[in-house]
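Just one protein chain is left out here, and the rest sit where they should.
Each chain carries a letter (A, B and C) given by its place in the written order, and its residues are counted from 1.
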């Protein structure tokens, strides 16, 4: 069925090879699906309408002896399908060597190995044309207080980011880095736990212009934070280099549901934020899904869940556009004085001294309703397809 | 009873007048205690060993007609007791006029009123000698998506902070600002929800050197974040201008328990971080408590809870110092290679190209235990007074 | 605008007087709206299409001297509008006397006062024809461990429930009780914190048939629990005597958003559960909303939010019915073997001994996909009005 919710490459949808390739291993059980050949993933995702794929080094070339053969097959598949590699990343969390982290592991040799693995994979990323390089520091953290000297860990994190930036500049790679924050799991407390902490950290780097964020829906929602607010702040700082869309039910384990599942109203506002529907900037990168098809699914279910991520995005985008275009919504936005927020509080030329003495009718302010329930109900009905 | 856990002014403990003065009004019930005269609070807190008090404008001088009389009595009480005013703040959340926020309210006149209120109270803060001015934007946020244009709101927040900094510079006040983040409550989602988001925001201001943070234990823990990690990152950015200590049981309503209640192990590591026991900087400001004596208490219970905040801090400080001084702990820290994290990953003069090619024995890395459980158990036993 | 989502009395919607009457007092600020005359509420709710109202004693007759006049006016308004009183309840949480609880307060005189207040209000409930009497024990709990002897508190809770049941039987009232669980807020930990705990407690009463539940969406979701699962279990025990619908964003303060806001996918499955769309029983009582119009709203916003609660229910009900009637859904349910769950695992006459020895092809079981993603995506598209 091809309808207005059927994706095309112009929609710039992208998937990690590790998403459809997840075999279902968790803390309580073993694999439920066979390994998936990345070549098949490329073909299937292309058929479904995706525009790009992304990968960890270990997803694609785990076995060095067959590295070139694998890469040749992979680039041929890309060429056959027209898919791009838009982002690459390095697995610095799976191997037991990374049990205490990678770039901030206490053991210096582990940190050196992690950097070395990164450098090698940056070359591959550049070779395959990835413009964004994601760093998810899932094991950079601690379960207990004394085990991690957090100030020293931030020093080492900064050192590593500075070195990586230096490397891509030296090599002349057209690559920017995107840090992916997460509050916890698999470590008790992860460093740079939210969009905010990572944004602040970037401000301390030697080349902050090369480093931005890759926020994931579920990771922010695990901390009870509003993802649309978070990416809007990242855009406000010009730091939304990439996104990871998926679904989550608030503070609990990382569910990695398909996009739309979990917090659906949040997904609507996420699409609204990506589109830059308010006064903020729009996100202009690939729409990347980082989810895990549930263990209950066989491969048909895997492809169905990938298809549904894109389809839900397109349905929501259509709902968001209808909402923003609706004259009654525009009237309601004005009635809620949303536009007044773009007006500077102090006019040009006004003095603070005068403002200090200004008289205010605070009872009138207090009595004035904001009309937010009406506005939000309009959004709800657009979301539900009921207008 | 005076023992080693009895506070003295040298401990620099500080309390908000609104803490002991909280009358117990919540969403579900009315006041349980009578209004408390700030003069009495000053005297009682001094007797208990505090060094300073802090206040919102409305806590101290709600009624303009008696303003000067109130201030005269207050400064006399300070003088009589030797207490300082170390911090002041403005109530921009209680009045119905602030129902949609203050500095980021949609209504421009509300924003102007808020700024005007702030300017007037900055003069009072300067007059009373407060070195820190806290801004808690509890109503700066939204319950629904379209009602708040987040990018515009951040613009207005920045505009206001720039104006406030300009004002203190113009007036020659020796005052620094400290933003207090909170993820939610009383708004559905509050702007600048965590330490990280506020740190990043400060980087966009005209005078970032004048603005830092006032993180509160409970506010970070409501997002499931590690408070000791958070303030260590704030110190790493040289931005821990003030602290609010209290207790909380994770993601739920803001409990504002006395310090030590809630997450006790977290409180131990919080004191460790304040003391700068790792490689990071120590916090050098007042130790400020922002809690609410439970509604179950009469005034005796209020003073008991204030006393216990300080006493718990002193007990924990003694436990932290014993932990850090214990030779077995020092040996365990070394066994866990905590010290290795202070060593740069790349040595001076080393090239990335060489590191890229370095061979690593990752099986050896994987096999090596970190010894963190032993280290953490030593901390546990110090905390419990069992060593 | 009258459309298929415009409520009529046949929809049996009901509202607490305290919902539209909430003045907006919270821990951080005072009232934003004037007191609302219950008579006006009755008329406005009738115009909006509601069928019934509910009340706490204090909502309706706070002032004893005008009690009869108030009641006369109220019953006239009911008679004029055709609205019913379907449920009543007692405020055992607002007054400072209840600061440590009511039926489980440590102070015996407080418990006696609470019981006495309840008995008087049961008479009023009976007089006004309420068939359900709700007990929300919001202050029955503790902030600290030793302060509440939980076993003794459960004894007292049981004693009270037994006495209340005895009273309605003695008086011949046609009233059943419904306990409303909540995990925390305003107490640190509330007794009978979830649907499950209250169900278990009821099993220990003298007349369990007279006592059931009134679960609230937000209260269960504050504990991260699935509300649709919860009320389905309550129906399974024949104990869903009443419901409180509203909206919430997971573990945080009690948001009391209008129905549909918060967890919208959860609301869809909630309506599905209420309708008894699976093999379980349907709920056959009033559809009661217990929400708080946000403080940002004036009275127009209050009525808009009440209107939207009902409208969202009707939209969701229409979506649920379309989902269940869709032949592709029915096919997908079968493909997911949802119907097999109604078949007993052991057939009539089969022996456990034989089952013990049965051989199973567990590899075949493991290989079989469940098809849940496809099924859930069908639900998603019905919810979004995209089918």
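FYI, a residue touches a chain if its C-beta (ideal position, glycine included) is under 8 Å from a C-beta of that chain, and two chains touch if they have at least 3 such contacts.
No experiment lies behind these values; they were computed from the predicted model shown.
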**Request:** Would you indicate which residue among A:104, A:214, A:255 or A:377 is in contact with the undisplayed chain?
**Result:** A:255
**Complete:** Among A:57, A:100 or A:290, contact with the omitted chain is made only by A:100
**Message:** In the whole complex, not just what's shown, which of B:144, B:214, B:296 or B:340 touches the removed chain?
**Reply:** B:296
**Missing-chain contacts mapped onto subunit C** = 95-97, 99-100, 103-113, 115-116, 119-120, 142-156, 159-160, 163, 166-167, 170, 183-184, 188-189, 191-201, 203-204, 222-226, 228-230, 232-233, 235-237, 251, 265, 268-269, 272-273, 278-281, 323, 329, 333, 336-338, 340-346, 352, 355-358, 360-363, 365-368, 370, 372-373, 375-376, 379
**Prompt:** In the full complex, which residues of subunit B touch the absent chain?
**Reply:** 5, 32, 224, 249-252, 258, 260-265, 293-294, 296-301, 304-305, 308, 311-312, 315-316, 319, 366-374, 376-377, 380-381, 383-386
**Asked** When the complex is taken as a whole, what residues of subunit A touch the one chain not shown?
**Response** 24-32, 93-96, 98-100, 138-139, 143-144, 147, 183-186, 188, 222, 249-255, 257, 261, 294-296
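Definition applied: only the chains that are shown with their structure count from here on.
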**Message:** To test your reading of the model: what rotation angle superimposes subunit B on subunit C by C-alpha positions, in degrees to the nearest 5?
**Reply:** 180
**Prompt:** Which integer distance in Å separates the CA centroid of subunit A from that of subunit B?
**Reply:** 30
**Asked** What whole-number Å value describes the gap between the mean CA coordinates of subunit A and subunit C?
**Response** 37
**Complete:** Among subunit C residues, those touching two or more other chains are 32, 249-252, 261, 294, 296
